[in-house]
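I have a structure I would like to understand better, so I am pasting it below and will then ask my questions one at a time.
One protein chain is absent from this view; the other protein chains keep their places.
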Amino acid sequence: MFRLFDPLRTALALLLFGAGVLRALTGDVFALEILAETAVFAIAAMAFDLLAGFSRLVSMGHGLFVGTGAYVYAGLTVLGGLPPAAAAPAAVLGAGVAGLLVGLATVRTRDVFFLMATLAFGQMAHVFVLRSPALGGDDGLTGVPRPDLSALGVDLSDGRTFALAAVLLAALVYLLLGRLLASAFGRTLLAIGADEGRVRALGIGVARHRVAAAALSGAVAGLAGVLAACHAMYVSPGLFHWTFSGEVLTMALVGGVGSLVGPVLGAALVVELKYAVAAWTAHWGAVLGLFLVAAVWAGGDGIYGRIARAARALRRRLRPGPGGAHVRDGAGSA
Amino acid sequence: MSYWIVQLLNAVQASMLLFLVAVGLGVVFGLMNVVNLAHGAFYAFGAYLGWTVLQATGSFPLAFLLAPALTGLPGLAVYALAVARMQRAGHLAQVIATLGLLFVSVEALRALWGDIPLEFPVPPALAGSVDILGTPYPVYRLSVVALGLAVAALLWLVLSRTIAGAMVRAAVDNVEMAAALGVRTGLLFPVVFVLGCALAGLGGVVAAPLLSVHPGMGVEVLVPALVVVVVGGLGSLQGTLVGALLVGLADTFGAVMGPQLSGAAVYALLAAVLVLRPGGLLPARS
Partner (left out) sequence: MRALLPAVVSVAVSVLLAGPSSAREYRVGLLLPYSGVYAALGEEIEAGFRLGLEHFGDVLGEDTVTVLKEDTEVKPPVGLVKTKKLVLQDRVDVLAGIVSSGVLAAVRDFVHSAKVPLVVANAGNVEATGPKCSRYIVRVSFSNAQIARPMGRYMAETGIRTAVAMAPDYAAGHQHVEAMQAAFESGGGRMLAATYTPFGRTQDFAPYLTQAQATGAEALFAFYAGSEAIAFIKQYAAFGLRGTLPLYAAGYLNSRLTLDAIGDAAVGSINSLHYVTTLDTPENRRFQQAFRERHGRIASEYAVQGYDAAHLIVEALARSKGDPEAFVDAAREVRFASPRGPWYIDPATNNIVQNIYIYEIVKDATGQLVEKILKVYEEERDPPNGCDLAG
């Protein structure tokens, strides 16, 4: 089962959170931009993990949910004149509905077929947005406002404050999702991922749980979209494209799915790596590609899985008790 | 009337190109259970290597013959370095690593041949056009249709009438059983993988005179090829052929009849197939 306060997971999450806060407080302008982008991807990758890590449903369509969140928020504020406080919940809800619909349509597909079905829906949404003059078509929508929190003494138009807020939002998502996954709902999702047939035989509604997880994953990804729209103050159809979904997928898998903290780690590593390498070569794609290959060679369960295995080995060596077997091992089951 | 026949020809010609690219992807999936997103790279390598052979020798037949053969070399490298050791790693790991290899291949193409697209002319022998019910139609495109059908027929013959084909079919059905019966999968897998890469390379060099040779071409072809394989049902030759025809038809007639929806028709087809038949149309295994 998934334990929110597993020591290793919690230590890594605190480490990442601490690094994020430190960076938000001390980083230069560029670092703040990268940090906010990392938060967007971290939230989207956690949403992805909800499906991939627990129910073994690897989606190539999370751009659809991120894009829906971003466009509903941008559309309601820029075109509809609504205040951000009303538009943001509506955007999250809208992305949740998108998740629900995609979840319903793909409920019978598995594995690569699920991946391709989500890709299909994402691409159809991409074409739709690209061809909607009302949504700005290829050029997107500009002038997207950030929420006004001046009543609380918080100025989100300041880059540093915004980056800090983005990190806090990602942490909040981590805690909420972790809480949920540690519940009976999370255990059922894990069971579906392990053996869908057996869960069905137990009389548990597999379809119901899968659709609910998709809706939730969509809503969380939609929140990432709202954050992206607020960060750039601009939205463009690229959010819907499969290459964006592929980025989310890559980050989550590199970091290690099923751990919730792995995707955050993956997002941070890939975003940092991309900008760092792009600073010295236009061929950064090759470095990123080799990094992906290396990440797989390190073990199929991502960097978090690698760390968890190393931690287990270390513990065994430190406590060579009689028999040496440690049945109760939190990280092992994640 | 002739208008619709010409459009049908356009669709079939597009389908045959897709078939050449997708067949290797589908067979590798069916046989080895490996999702190889780097497959698009071999299509691009075929076009670029063909261009280089043409520049060096000036001979079209050599370019068309050597390009697929040379494409097998990076194919073998990818098999040895990545695919062989990832066969049991699961689809997730395969998706990431092969996507990584695809990125690397794009940069390799840029570094080796530059960013500016290259010219690959139509072979003079096939440069003309023939009259189809009053509309001139390029001979080269007709040749592509003929080539696609010939390759499909040849593959069908090999798979259904030869010992090697029987081994492949047995291994697709059940690897352990086939191995127990004496099929040398350690040899069979790389051979099939490299042949699949060579077919993608053939698709690339055949497409080169029609389209443009540029570094992004391998990424562009990847998604349509995946759609073909998945719509058809993974790993069956008939499935890939049917998938290619459906995708070619959807793309062409979607573009012609609903210009507002062109580009979405292929994805609508994919979504519809997967919603109704979650395992594709003609899966190799039930």
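Going by the order they are written in, the chains are A and B; count residues from 1 in each one.
Just so it is clear, contacts are C-beta pairs under 8 Å (C-beta built on N, C-alpha and C of every residue); 3 or more make two chains touch, one makes a residue touch a chain.
Quick caveat: nothing in here was measured; it's all calculated off a predicted structure.
> Which residue from B:A255, B:A268 or B:L281 sits in contact with the chain not drawn here?
Missing-chain contact among the listed residues: B:A255.
> With respect to the chain omitted from the figure, which of A:G81, A:G143 or A:G203 is a touching residue?
Touching the chain that is not displayed is residue A:G143.
> List every residue of chain B that touches the chain not included in the displayed model.
3, 6-7, 10-11, 13-14, 110, 114-119, 121-122, 129, 135-138, 140-141, 207, 209-217, 220, 251-253, 255-256, 259, 262-263
> Write the list of chain A residues that the hidden chain touches.
Where chain A meets the chain not shown: residues 28-30, 33-34, 37, 127, 130-131, 136-140, 142-143, 159, 228, 232-234, 236, 238, 278, 282-285.
Throughout what follows, only the chains that are shown with their structure count from here on.
> Please name which positions on chain B make contact with chain A in the complex.
Counting only chain B, the residues touching chain A are 29, 35, 82, 85-86, 89-97, 99-108, 110-111, 223, 226-227, 230, 234, 260-261, 263-264, 267-268, 270-271, 274-275, 278-280.
> Write out the stretch or stretches of chain A touching chain B in their complex.
52, 58, 105-106, 108-113, 115-117, 119-121, 123-124, 127-128, 131, 242, 246, 249-250, 253-254, 257, 283, 285-286, 288-293, 295-297, 300
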